[in-house]
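Left out: one protein chain. Kept in place: all the others.
The first chain written gets the first letter, and so on, giving A, B, C and D; residue counts start at 1 in each chain.
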Amino acid sequence: MSAVLVIFYVLAGLAVLGAVTLILQSHPIHSALSLILVMVSLAGLYLLMGAEFVAAVQIIVYGGAVMVLFVFVIMLLNAGEEEHTSFSKLARFAGIPLALALAGMIAAAIARSSAHLPAPAMSGALTSTKRLSMLLFSEFVYPFELTSFLILVAIVGAIVLAQREGN
Amino acid sequence: MVPTNYYLILSAILFGLGVLAFVFKRNIITIFMSIELMLNAVNLAFVAFSQARGQSDGEVFVLFVIVVAAAEAAVGLGIIILTARNRRSLNVERVDLLKL
Amino acid sequence: MPILEHLWIVPLLPLLGAAINGLFGKNWSKTVVNSVALGSTGISFVCALEAVREFLEYFAQYHTGFRKEFFDWIVAGSFRAGFDLQLDQLTVVMMLVVTGVGFLIHIYSTGYMAHEGGYYRFFSYLNLFMFFMLILVMAANYSLLFVGWEGVGLCSYLLIGFYFLRKSASDAGKKAFIVNRIGDFGFMLGLFLLFRAFGSLDFNTVFAKAATWQPDAMGHYGTITIACLLLFVGATGKSAQLPLYVWLPDAMEGPTPVSALIHAATMVTAGVYVVARSHVLFLHAPTAMYVVAVVGCATAFFAATIGLVQSDIKKVLAYSTVSQLGYMFLGCGVGAFGAGIFHLMTHAFFKALLFLAAGSVIHAMGGEQDMWHMGGLGKKIKITFWTMLFATIAIAGFFPFAAFFSKDAILFAAFNSPDGGKALYTVGLLAAVLTSFYMFRLMWLTFGGEKRYDEHHVHVHESPLNMTIPLMILAFLSLTGGWVAAPALWGGKNYFAEFLSPVFGSAEVGGEASASLEHTLSYVAMAAAFVGLAVAWRMYSKKVERGTSTGLHKILYNKYYVDELYLGAVVRPLMWLSTNVFWKVVDAGVIDGTVNGVAQGAAAVGDTVRHTQSGNTRSYAVWVIVGAIVIFAIIFWPLFSPVLSGGVR
Amino acid sequence: MVPQAADIVRVLPEIIWCVFGVLLMLLQPYVKNRQVLTFFGMLGAALGTLSTFLGHMGSGFSGLIQFDIFSLFFHWLLGLVAFLVILAADSYLERENLPAAEFFALILFATAGMGVLASAQELLTAFIGLEMSSIASYVLAGYRRDSVKSSESAVKYFLLGSFATAFFLYGIALVYGATGSTNLVRIADADPGSNLLRLGLALILVGLGFKVAAAPFQVWTPDVYEGAPTPVTALFAAGPKAATFALLLRIFTTIHAATEFWFWAFWILAVVTMFVGNLGAIVQTSVKRMLAYSSIAHAGYTLVAFAAVRFLSTNSEIGPWPAYAAVLFYLLGYSLVKVGAFTIVSEIGGQGERHLTMDDFAGLGTRQPFAAAAMTVFLLSLLGMPITAGFFGKFYVFKAAIGSKLIWLAVLMTINSVIAAYYYLRVIVVMYMREHKGEMPADTALSLSPTAAMVVVVAVAATIYLGLFPNHILGIVLSQNLFASR
Partner (left out) sequence: MELSGHLLSVVIFFPALGALALLFLRGDDALWIRRLAFVVSVAEFLLSLIMLRGVAIGAHGYSLVEYKPWINSPPINYHLGVDGISLFLVILTTFLTPLCVMASWKGIHHRIKEFHVMLLLLEVGIIGVFLSLDLFLFFLFWEVMLIPMAFLIGIWGHDRRIYAAVKFFIYTMFGSAFMLIGILWLYNLTTSLDLPTIQAYLQSNPAALSHRTEMLLFLSFFLAFAIKVPLFPLHTWLPDAHVEAPTAGSIILAGVLLKMGTYGMIRFCLPLFPDAAHRAAPAVAVLAIIGIIYGALVALVQPNLKKLVAYSSVSHLGFVVLGIFTFNAISMQGAVYQMLAHGISTGALFFLTGIIFDRRHTYEISEYGGLSTPMPKYAAFFLFVALASMGLPMLNGFVGEFLILLGTYQVHWTWASWAALGVILSACYLLWAYQRVFFGEVTHTKNKELPDTDSRELWGLLAFAVVILWMGIGSPFFTHRIAAPVDTVIEQTKPHFAEEAARPAARPAVRSTSVVFDGRVVSR
């Protein structure tokens, strides 16, 4: 059993652990922290696959910006323990089994059908990043530009929604 | 060497856990987190595939997804704040004025 | 030949009168209305006479009936119903009876109805009736005949219900129409069958084809028999035979002239006319003939028995009419069509007379109809008395009055008819006894004995001339009418039969029977009449009181409870069924229940659907998951996806 | 690889829409007059739509987008919808006293996103477009900040929407994994037998099915439609749905395997959707919510045409064109009607959208003859009565279904249209055959505001025109080169 595989298992375990705790934690803050755990471990996995740039972005944008935003909002609304209502009979009785069933189906299908794929080739970091930027500004320039508008929309939206009454 | 489908299965599991979290959690913010979790699972799949195929497209997609996620986060949290302001609760189950 | 070419004038004139009176007569004086009504009928009578004269010339020339098509009335595919009129000896007889008697009754009515409301209405109806009756007898095909057939029914409906303020009157009218419809049901089917068999409803065609009709394998004239029976069903309705006679007695609700014209002289004889007219068919349908004979005979007796005990003067006459019609059918049934028609004619005279006289009595009594409240009128109203006596003697069948010859001819024919003739004869004879009994009973109760009414309230007075003159004319006719067909042995000669022979041809049976037999039979008949007279004299000549009716008398008095039977067995159940099963259950319950039920069901389902819309985001998420699972199931289910079974590529 | 000018021109509509969105934001501080902003918004919508004429057919950005009659048609549809919604919103914003600039900007951004969706030939681009429209929509749904309902609809739309998006995205990932590309054309070349691809397509179907409100993904629709500001509801009912159908159709046409995979899925989705929509609508008391349900039902009808594609494309000489035409025509007629109907609803709703129940519509025939008449036309069109666009829409769907031997589907659709008759009729009955109970609320406008009236007039005219002379549109949607060959 190679070291790489060990690392994989460790990181994967951490990721799953994080996801599970996200579910089990009853306070939003804890859930947020466990989500950060997932993200970080995923970043690790990206590195393991040799996608350094993505790993970096994952840490910076996700782990940094987005999650901070989350935590900030949680603080702002000082959301406490979530109350364990279950008005939804459906979710209460059918929800979890169904969700698990779905996950099972997807996992099974993927496991059955993706065995033939070759293992990730750890390409050199720089080259991969270079290719990345090439793609981004040549082939995918259109979506790339669109994302700028997307962010603009987000900003406008945020302003509209968050701005106080009687601006 | 780690076979690609390990990564894929992991992503499937994470995605499933995200779905589970969505139906399991009550706090709107946490539910939103579970969505982020699902997106992360997707990213993992993307990266795994692109690496497996020796392409970089997948990683580009990941970048896009991250950006979109960020944008969604901005708007989503705005909406959440709005709701929290309108009704003093973050419990999604208490947001059920519109029904039937 | 002016009139003959324009034969339509004869029926049309009354129609014109009817239209004019009906539309404008409301505000006219009686005299104007009279002149229109009498004028139209009178002229049409004259035209009829002229037409007859011309016809006789025509016949002498061509030896065939006259026939003319005026316009197409219905044309569809191979079917044609034209407004075709015809004239032959049979029609001539009927036509003259209708117009002649009709005219007399019109005159009578001007007096009788003088004080009634709706005067113009009455005459317009009466004229309308004349029109339809003439159409009936002059029609040259069954479809046009059916027009008259239905039309006279309508008029009788209108005239019976003339006093529509009286519920009994309107009931009677309705009853008459509906019972007739039941008959017509059969009649129509008969026509359909004829058309099916002969491809036409034209008399000439039908009879021509029928004459050469071949019996089918079993040696039956199946179709024709059925057709004849169906026609006869119609006849029983119109001519009040068993079992459809019930409407006629009630029909006496109408004004008396109406009873005289429609329910004695003319309309009710339509059935007989049709049978006689279709004699060619009937001769091919022995079974049908036999049925006709039996029914006629039975009716004659049955009705007579009821007539024995009735207390209403018109009711007695009504049942007597039914009974006499029975005789006519008996005659036709045993093949003596000529005799039947002959009796029809004489009956028209004396029965019309009887009714009119009765009317004059009622008129004199100020509307009283119960014979138990009369008596001793003989001295008060002489003309009425004598004329009515004539009629009574006539109907009772005393030599040399009309019915003696006609009834005799029928009974004689019956006696000679091959199968069961004797039985028919005996029953007929009994009926004759009863007839003379109830007629003389009527006479004594009305005119004889003590008066049983209160002088101070009733001022008996003879009717005016315009009423009595028709009486006298009819009296004369019923005295002499018989002689046109007096058998040789009474020093007469059967002109009538001779006259009709072109129509019935060899149809006349029994003619060749031995003179001696005929002799004896007629004595027997006369004896029978005497028996009736004697019994009546024994019972009613002296002072009498109305007894409490019990036992048989009661049954007879209540007409065997036939009406009650029909009511209970047919009418009521039908109504109940329609209301409580068809309408309330099937319609409202089953069908509409289903319809509305479906609607409510949809709404109910909708309600459950909307309750999945709990408003709870978690549930919604679960729904999404469910959907996802379903889609996976579908896409990965080999059954569904042809791809897995190598569908694509 | 570097984009040419031609590519830019091919996406000109999106660019113009976005630019005008930005422009509005820039103007907002200076222009206080709402009408001006309205005008700018409409101008943007119009210009964007017209700019489609400049670009000529062909794929742009190395195959990311496909600019053909199909996308042109949808750009027109979306532009028209945006135009009408902006016009209709004018009076609404005044009544509710809401900031106009952002509203119009968001509408334009959303429209741009939909435009991308309509012309995208590459899944990731489509995803971006979808997100653009969705995020804008989330915000629009919650635009009445002080209203509890509005914010709730925003939350629900946002949460469930992103949930569905995640599925969609995962689907894309798997398809990418299976085929090594996200470009439909290249996906089409890949081996259709692979389970991974099939799974991916299934997940994509989940995502898109959610957007078009196909049962059982329809759950969000009634709540969101009811809570959102009515003009926005109009937009939702018309725009995103059309755009998403466009993407679905594009996938259908390009990836033949998809039609095979999805056939039974669509069959069942169609039936369930029709029944859920119609049966749900029967029991509604709020006209707005009833229309929401009805739009679910109509999604179902449209799906019937999709189900027809498979048979036609394989077994008939004419090919799947009738089915495509049915979808396009149906969407056109449907969108116009919905916009018109919701406009009327928003006008009747009055300040704070307080008069949305059937009773509020009682006696409308006498109070506001014009509005009532127009509403009747719309309802009859939704019901599929002749001489309205809706009739031909339904007619062509029927035709496609029967043409592909889907008799049972057709019969079920028939039964549904009868059910539908019941509740559409109810509104008409209420408007004309009932009198309004109680005193008239003061603030219900005695007649439509001029802008709204304009929208209604346009919608009515278009509906009837399409109902009488569908030839022109048919000429477009039936053209054999609807999708420019690669």
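Everything below uses one rule, namely that contacts are C-beta pairs under 8 Å (C-beta built on N, C-alpha and C of every residue); 3 or more make two chains touch, one makes a residue touch a chain.
All values reported here derive from a predicted model rather than from experimental measurement.
Asks: From the touch rule at the top of the page, work out which displayed chains the omitted chain touches.
Replies: Every shown chain touched by the left-out chain: C, D.
Asks: Just name the one of D:L43, D:M57, D:V185 or D:I402 that touches the chain not displayed here.
Replies: Touches the omitted chain: D:I402.
Asks: Decide which residue listed in D:A410, D:V456 or D:L482 touches the omitted chain of the complex.
Replies: Of the candidates D:A410, D:V456 or D:L482, D:A410 is in touch with the missing chain.
Asks: May I ask which residue of C:D184, C:D250, C:E368 or C:E518 touches the chain that does not appear here?
Replies: Once the missing chain is taken into account, the touching residue is C:D184.
Asks: Which is it among C:R196, C:K382, C:H519 or C:H611 that touches the chain not included here?
Replies: Counting the whole complex, the residue in contact with the absent chain is C:R196.
Asks: Pick out the residues on chain D that sit against the missing chain.
Replies: 366, 380, 385-387, 391, 395, 398-399, 402-403, 407, 410-411, 414-415, 417-418, 421-422, 425-426, 429, 432-434, 470-471, 474-475, 478
Asks: At which residues does chain C meet the chain that is not included here?
Replies: Chain C touches the chain not shown through residues 72-79, 143, 146-147, 150-151, 154, 157, 161, 164-167, 170-171, 174, 177-178, 181-182, 184-185, 188-189, 191-193, 195-197, 216, 222-223, 226, 574-575, 577-579, 582-583, 586-587, 591-592, 595, 599.
Rule of thumb we're sticking to: only the chains that are shown with their structure count from here on.
Asks: Distance-wise, how many Å sit between the C-alpha centres of chain B and chain D, to the nearest whole number?
Replies: Their C-alpha centroids are separated by 26 Å.
Asks: Could you say which residues in chain B touch two or more other chains, in rising order?
Replies: Within chain B, the residues that touch at least two other chains are 8, 15, 18-19, 22-23, 26, 31-32, 48-50, 52-53, 57, 64, 68, 71-72, 75, 78-80, 82, 92-93, 95-99.
Asks: Please set out, as single numbers or ranges, the residues of chain C touching at least two other chains.
Replies: 610, 613-619, 621-623, 625-626, 628, 632, 636
Asks: State the interface residues of chain C toward chain D in the complex, per the touch definition above.
Replies: Residues 599, 602-603, 605-607, 609-610, 612-613, 615, 617, 619-621, 623-624, 626-628, 630-632, 634-636, 640-643, 647-649.
Asks: Across the complex, what residues on chain D touch chain C?
Replies: My answer: residues 155-156, 159-160, 163-164, 167, 192-193, 195, 198-199, 201-203, 205-206, 209-210, 215-217, 219-220, 222-223, 256-257, 260-262, 264-265, 268-269, 275-276, 278-284, 419, 422.
Asks: For chain A, which residues are in contact with chain B within the complex?
Replies: 2, 4-5, 8, 12, 15-16, 19-20, 22-23, 28, 31-32, 35, 38-39, 42, 45-46, 48-51, 53-54, 57-58, 61-62, 65-66, 69-70, 73-74, 76-77, 79, 82-88, 91, 95-96, 98-100, 102-104, 106-107, 110-111, 114-115, 117-121, 123, 128, 131-132, 135-136, 140, 143-144, 147, 150-151, 153-155, 157-158, 160-162
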